[in-house]
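Note that one protein chain of the assembly has been removed; the remaining protein chains are unaltered in position.
Each chain gets a letter, A, B and C, in the order it is written, and its residues are counted from 1.
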Amino acid sequence: MTARTQSIALWFGLAAPPLAWVVQLLAGWMLDEARCGDAGMRWGIDDHLWQGVISGCAIAVATTGVVAAGSMLRSARDDARGRTAFLARTSFSAGVVFLFLTILTLVGVQTLEPC
Amino acid sequence: MSTVVGREELERLELLWAERSGLKTFLTTCDHKKIGTRYLVTSFVFFVAGGVAALTMRTQLATANGGIVGPKVYNELFSMHGVTMIFFFVTPMLNGFGNYMVPLQIGARDMAFPRMNALSYWIFLASGLFMYSSFLVGAAPDDGWFNYTPLAEHAFTPGRNIDFYNLGLLFLTVSSTVGATNFLVTIFKLRAPGMSLNRIPLFCWGIAAQSFSLIFALPALSAANIFLELERRFGFHFFDRANGGDALLWQHLFWIFGHPDVYIIFLPAVGIVSTIVPVFARRSMIAHDWLALATMATAFIGFGVWVHHMFATGLSNVTYAFYSAASMVIVIPSGVQIFGWLATLLKGRPVIRSPLLYILGFVVTFVIGGVTGVMFAAIPFDQQVTDTYFVVAHFHYVLFGGAVFPIFAAIHYWYPKLTGRMLDERLATWSFWTFFVGFNLTFFPMHVLGLLGEPRRVYTYHSGFGWGIWNLISTIGAFTLAAGILGTVVNVVRSRRAGAVAGPDPWGANTLEWATSSPPPEYNFPSIPVVRSVDPNWDVEDRRDDIRRLEHAELTLTGGHETIGTDWLDGNIEEVHEGPAESPWPLLLALALSWFFLAFLAGHWVLAGIGAALTAAAVGGWQLKEPGE
Amino acid sequence: MFFGAGGAAALLLSGCADRQNTLAPHSSAARSITTLWWVMFIGSTIVVMVVSLLVVLAFLRRRGSLDHVEARGESPRARNAVLVSGALVPAVVLTILFVYVLTSVPATAEPKPKDAKLTIDVGGKQWFWTVRYPAQHVTTANELHIPVGVPVRVRVHTDDVIHSFWVPELNRKIDMIPGYDNSVLLEADRAGVYRGQCAEFCGLQHANMAFYVVAEPRAAFGRWVAREQRPPAAGAPGATLFTQVGCGGCHTIAGLSTGTVGPDLTHVGGRMTLAAGTIPQTRADLERWIGDPQHIKPGNKMPALHLTGSQIKRLAAYLESLR
Partner (left out) sequence: MSEQLSVPVALQRGRPLGWWGMLMLVATEAVLFGSMIASYFYLRFRTPQWPPVGVPEPKVLYPVLLTVVLVLSSLPAAVASRSARRGRPGQAAWGLVATLALASVYAAGTSVLVVRAWHHAGAQRDAYDSLFFTLQGAHVAHVAVGVLINLFLVGKLSRGRLTRYRANGIWAMSLYWHFVNVLAVGVLLTTISPAL
């Protein structure tokens, strides 16, 4: 991995899982709010299906983020002050927590009934 | 400083930075240490004011059918108790420690924007007085600290009460936002050379996480306040159902700010705990990187949990699933922190002194608050005990336990650095145990009261529910707690003169503020320290290098009010930043804003217009004197 | 250790004085919440015990000194222990708890119209409750009667600010928000009187806004409905005084007045308490209330009408006769 792709992998690993969760939360909540609100837009597609699609994408993006951060864990030993290793470790750990969060959200959303 | 060069450098620095004491300096100083001390003293005064309100309420509720104060005054007391403690005590007090310690811990000479730092304080003071002046006209906010509509609308609270609330918070938001900006730019751009991202002290991570949350959470509150003020004063419609509004819009906007706000309160306190534990465990913090991550992760997830305050409003269960899951997962970063502190204590050789006593009290208290917090993530249980005394018990365990315990630990820990004197350990220990017992006596019975069905915010209650005994115990506890706090106040006041001389580093601590004298000179460090580990003050040979650099006039920056600017990732030197020394403009801008807000409150639109013009003029005046280059 | 003591006390109390005690459930919904509470309470006590033990251990460790640093840098073994105990174990425990919570949510979810045999409309007004039985055409206030063992759907609405309908021993609370038609299921599994109270701060008299749910056998419930449906006898002695003095402007008595500012008084004599649970239903209290309502419930919307002693007595007698 060249320095360029390493840096991209690092920042993607740090940013992707949290943003995936944010998008899952906002999109899923807006969908549910629109469906249950008075101006409930009926698209005829079952809600659990839509929520499953949103959560599925979020989980996929979060997983790639965790993999990217994981790949950086070993190769980030070289810099003198340990800054890159710090970012790799923390991105990977944060990624795992946010991946866990997106999965837990999927379980919750699929189990409960809307409106 | 044996050599001549060293002495000359010190004299030059003294000449550049020293500030005469006097009214003029008092009003125009931008020194982060003076402003930090002022924040601490002013917010402690607000703490006492909020505490008096709390004691009055506890006395009223000590027995059934208590009649000391009527419902109107009681509603003002509990609303102002909440507003004071959250907005005017705990955040400013932590910002006071932040203001004083962040520049010292990162090896800088002052904050990034010294004048904005002074502006933050003056606006904080002005907005506090603005909010408390509501008591003078008998119209203090009386719809609770979260001020739900439609009760807060003009139809149901016609007086000026809620206008004081809206305008007071908008006024304070200016101070908090400016303060947060200042902290973020300082922490990420003014670190000592060599202090890369992984060597930032954990207290600075706490302040950075708090500032990140403030920047992104406060505007939601401002939008809510602006909407409500427009609705109350000019007949706009945002929250009234009859004209296309929605009452829950206020709850969403408020809690999008509200929950991050409780982490804004908690995160710097966590930073304080992470600062004190390694010093008294005599060992570097274990899992330091993960504790730094935990601070930022708590702040970030904190933005996605706000609907757990609205589980009883009858929204869709699928919506609740999102927020219940996030409210569960946010426990993980806190879990890592708690076990990180405990592991550090158990792997090290603890030295039991008063700061560590408060920290150990914090750990036990916060865990109790944390587990009840998890219970509130459980949707059905939350729907049973929200808005009862169980939630009052929970948030006091996590806010009082989670922030005030660390604040008192910080008072005992940093008092020697602020004043050069040690606090009296015996009195401190007695005060702690009174404080700890008083706290638990006050708030633990509230769990039982909540389970016994006592709603919160009731100015009185009937006998026969089994509530009387627990309320009585809680009131006794409240006075015990007040005694514990009084003990610390006496200790702080008496030790100014009677305390033993502390010297630069009485605790043998690991962070940079202990590498300079107590109290530090205006320029903080004779020569900017160079950092090569996360515990710079324990790198003795590095600190000797600092002295050698002073004797070779390296990094002493005697060209003016200068400090080092470094890049935010690796801490390599970028440039030298020139900052202003003293300036009247922060105070003048704060006064102009006060004029605007008072005129707006009173409804004199012309005067308000003049106030706005004065504010613009003051901002213009601010830019007149430019650093010569 | 503190937690244990508190828990024991709560256990002790679940037996007696169960007026609004969430630990004394009397319906399947309330029982599911109480079970959830005890599960979480036990788990929490364990966590608090573990952490308290570790804190005590830290107290007992051989003391160090401030002028000597024990160790520097990271200890990988200790760090892994921290990550396992601080992140992995909580993650597993929370997942189990979360799934258990998800399975317990339907028990307290809002009822669908079809799965309830009786519907009651409860309205929140600043500081009392309007109660209507649409199918039975009964209107009353501050008191609900429900047949035992029958699922009753309580539809809540508010006529002014946000209130919260909450009977701790029967089910969770539900907020009454303008524009939202929320509802909650009440199904008492044994006869009794259950007290509820407004649980969302709603102004000056939030503390005195209580109501009672009387669960009674089907026959007794039927007799109560019949009594409520019977219009009061016309031409009773106090009736003219009632309208003459102006009470009719705020209160409704079927066939006599149609005021809606205050609660419906058609069968006020039959209610257990007055002024939304603030005072008991006795002649003396009723007279004291009519004489000076602002003293008993400061800030409520009923003015003191400055009546003479005899007027108050005649009004009280009349109102008490409205069984």
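Going forward, a residue touches a chain if its C-beta (ideal position, glycine included) is under 8 Å from a C-beta of that chain, and two chains touch if they have at least 3 such contacts.
These numbers were taken from a predicted model, which means no experiment stands behind them.
The undisplayed chain touches these shown chains across the complete complex, A, B. For the chain missing from the display, the contacting residue among B:55, B:69, B:230 or B:472 is B:230, taking the whole complex into account.
Touch with the chain omitted from the figure is made, among B:70, B:159, B:219 or B:560, by B:219. Shown as candidates are B:52, B:139 or B:573; the residue that touches the absent chain is B:573. One chain of the complex is left out; on chain A, the residues touching it are 33-34, 37-39, 80-81. For chain B, the list of residues touching the undisplayed chain reads 112-113, 116, 177, 180-182, 184-185, 188-189, 193-194, 215-216, 218-220, 222-224, 226-227, 230-231, 234-238, 243-246, 249, 252-253, 256, 530, 532, 549, 554-555, 565, 567, 572-577, 616, 620, 623, 626-627, 629.
Note that in this section only the chains that are shown with their structure count from here on.
In this assembly, the C-alpha centroid of chain B lies 36 Å from the C-alpha centroid of chain C.
The set of chain A residues that touch two or more partner chains comprises 93, 97, 100, 104, 107-108, 111-113. Multi-chain contact residues of chain B (touching two or more other chains): 290, 317, 320-321, 324-325, 328-329, 332. Residues of chain A touching chain B in their complex: 18, 21-22, 24-25, 28-29, 32-33, 36, 47, 51, 79, 81-83, 85-87, 89-90, 93-94, 97, 100-101, 104-105, 107-109, 111-115.
Note for the complex: chain B touches chain A at residues 194, 196-199, 289-290, 292-293, 296-297, 300-301, 303-304, 315-322, 324-326, 328-329, 332-333, 569-571.
Those residues of chain C lying in contact with chain B across their complex are 2-3, 6, 9-10, 13, 16-17, 19-23, 30, 32-33, 36-37, 40, 43-44, 47-48, 51-52, 54-55, 57-59, 61-75, 78-79, 81-83, 85-87, 89-91, 94, 97-98, 101-102, 104-105, 107-110, 126, 160-162, 164, 166, 168, 172-175, 177-180, 182, 197-207, 298-299.
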